[in-house]
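Provided herewith is a single structure, encoded as structure tokens, for subsequent inquiry.
For this view, one protein chain was removed and the others were kept in their places.
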Amino acid sequence: MKLATKLRVAVLMGAVGLVETLCQTGAIARFTMIPPSEMASSLWRLLYAGKLQTDMTRTLLAVCAALTAAIVVGFVAGAVVHAIPRVRRTIDPLLSAYYSVPVFVFYPMFIVLFGLNDIPKIIIGFLYAVAAMTINTLNGLDRVAPVLLKTARVFRMGRAATGFRVVLPAAAPYLFTGVKLAVAYSFIGVVGSEFILSSGGLGYQIGFAYHNFDNRTMYALILFILGLVMIVNMSLHAWEKMLMARRGYQ
Amino acid sequence: MSDAHVALKGVTRVYQRAGQEPLEALGPIDLDLSAGEFFAVVGPSGCGKSTLLDVIAGLSQASAGTVSIEGKPVRGVVPESVGVVFQDDASFPWLTVEDNIAFGLNRQGMDAAETNRRVAQALALMGLNDFARAYPAQLSGGMRQRVCIARTLVLQPRLILLDEPFGALDQQTRLLMGDELLNLWRKTGATILLITHALDEAAMLSDRVGVMSARPGRFLEIVETGWPRGRDSTIVASPDFGRVTGRLWSLLRAESLKAMQYQTGAARP
Partner (left out) sequence: MKTALPQAGLGARAFDFAVFAGLVLAVWQLAHVVGGEVAMTSPLGTLVFTARSIASGELWPHFEATLGAFAIAYVLAASMGVLAGAVLGYHRLSGEVAEPVLVAVYSIPKVTLYPIILLFFGIGIGAEVAFGALHGVIPITLFTMNGVRNIKPVYIKAARTMRIRPYDLLRTVLLPATLPEVFTGLRVGFSLTLIGTLLSEMFGSRRGIGFMLMQAIGLHHMDIIMSLTFLLVMFALMANAAMLVIDHRLHRRA
């Protein structure tokens, strides 16, 4: 293991230990924070009793819906915009300004339009993720080396064959980055919306527990969501590294 | 129609530019290459050397004149008997070395046994045996260029067009790659057209060297080297080699100066 990795593990473990001590000794009051060990045991009980299943399914389904739509729409939009320079010229500045807009402010509008169901949070998750996919698709297509396209012509390849056999694999690393970001963003959009105002889902349950002063459940849920998202993000990161290593990049 | 392998008659290439006068990049060019010949093209930077190669390959269309290969006119499609190696690394980073080499054969629908045989042969010929399963990113620039040459060779082209294939390599590697190229040329019997900016490379490798003018590029003179077919890089030590490169430079010096002035804006074509 690298020295930096060892140090990182040590620092993180030290931080958790410190919080544990502060909570156990009462330096941090119980109604502010419960010790990390209790968060974990409380989460274990919730999982064991199967109390999270309904909300977890609901959140994950919403994330999947937002993510799928974002990947499909983002990829198609990227490919179309890339093919039409005039549209590209108009869209480019908007894409670079996209993430400066606080997308969550549209949430109240969608609630009034569609009602307090899962549709508004799926739309917010989609809106958060779709631009990342579009931007990275454009980026990937931009970076296909011209000499590879020339090579395809030397092999007398048609448009479809060039697209599938040369352009797509050449752009693949960037498309993967787009997907990775889209996953993180759709989680942020969906869980954030649930937390602000919704009728169910993991984010909603955190808010519910907070309003009922149920710290044990609240901290267990926070631990669960953050753990879940981090595991998903890190798995994608590791997969990406494996793919890149297979191409010989370190 | 002449019986030359490659015949160019009055070929020009003009780029139309919106709001500006058209740019004459090339020609007019007349050129006959006989079968099995090694022909090099040298010229100042920006003279249209690469444009000439693109036009011969069918990668871009001549504005006027005709290109024919083996008696058939070339129009917008690369003929099947032609292989091209570019200066920029064109190996596919998502394929292993052997899959890269097999790429063209797979496109043609060649059967597996013949594909494997040809790939194995090309790997051995290009000294890539130990790297068959490696990915291009794990190889040096010179090795990747070998992969691209091998990928072209397995298709057994009768005409090989090389666009500054060693341009990104260091001088010693270039000399050695030159030797290997001569070997391939003798073994395959193919006709080779090599575009280069290196006078010594052109002088050492070819039967004839076409010296191009500054833009729009046309041939100032075609220099015969008179080397035997069994030559190799040791000829750089011979007095004749000095005579040939000297002749090339005396033709090119004024043209290179012109090209440099175009670049700095001190003069216009």
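Remarks
Each chain carries a letter (A and B) given by its place in the written order, and its residues are counted from 1.
As a working rule, a residue touches a chain if its C-beta (ideal position, glycine included) is under 8 Å from a C-beta of that chain, and two chains touch if they have at least 3 such contacts.
Please read all numbers here as calculations on a predicted model, not as lab measurements.
Of the candidate positions A:L22, A:V76 or A:V101, contact with the hidden chain is made by A:V101. Checked against the hidden chain, the listed residues A:A40, A:A145, A:L168 or A:M244 yield one contact partner: A:A145.
Set against the missing chain, the residues A:L18, A:V76 or A:V112 yield one that touches it, A:V112. From the set A:P36, A:G74, A:P173 or A:G203, the residue in touch with the chain omitted from the display is A:G203, counting the whole complex. Subunit A residues in contact with the hidden partner, per the touch definition given at the top, are 3-4, 7-8, 11-12, 31-33, 82, 85-86, 88-91, 96-97, 99-102, 104-109, 111-113, 141-146, 149, 167, 181, 184, 187-188, 191-192, 195-197, 203, 206-207, 209-210, 215, 218-219, 221-222, 225-226, 229-230, 233-234.
Note that in this section only the chains that are shown with their structure count from here on.
Taken in their complex, subunit B has these residues touching subunit A: 57, 59, 77-78, 80, 82-84, 86, 88-90, 92-94, 103-104, 107, 134-139. Looking at the complex, you find that subunit A touches subunit B at residues 145-148, 150-151, 153-157, 161, 166, 169-170, 172, 246-249.
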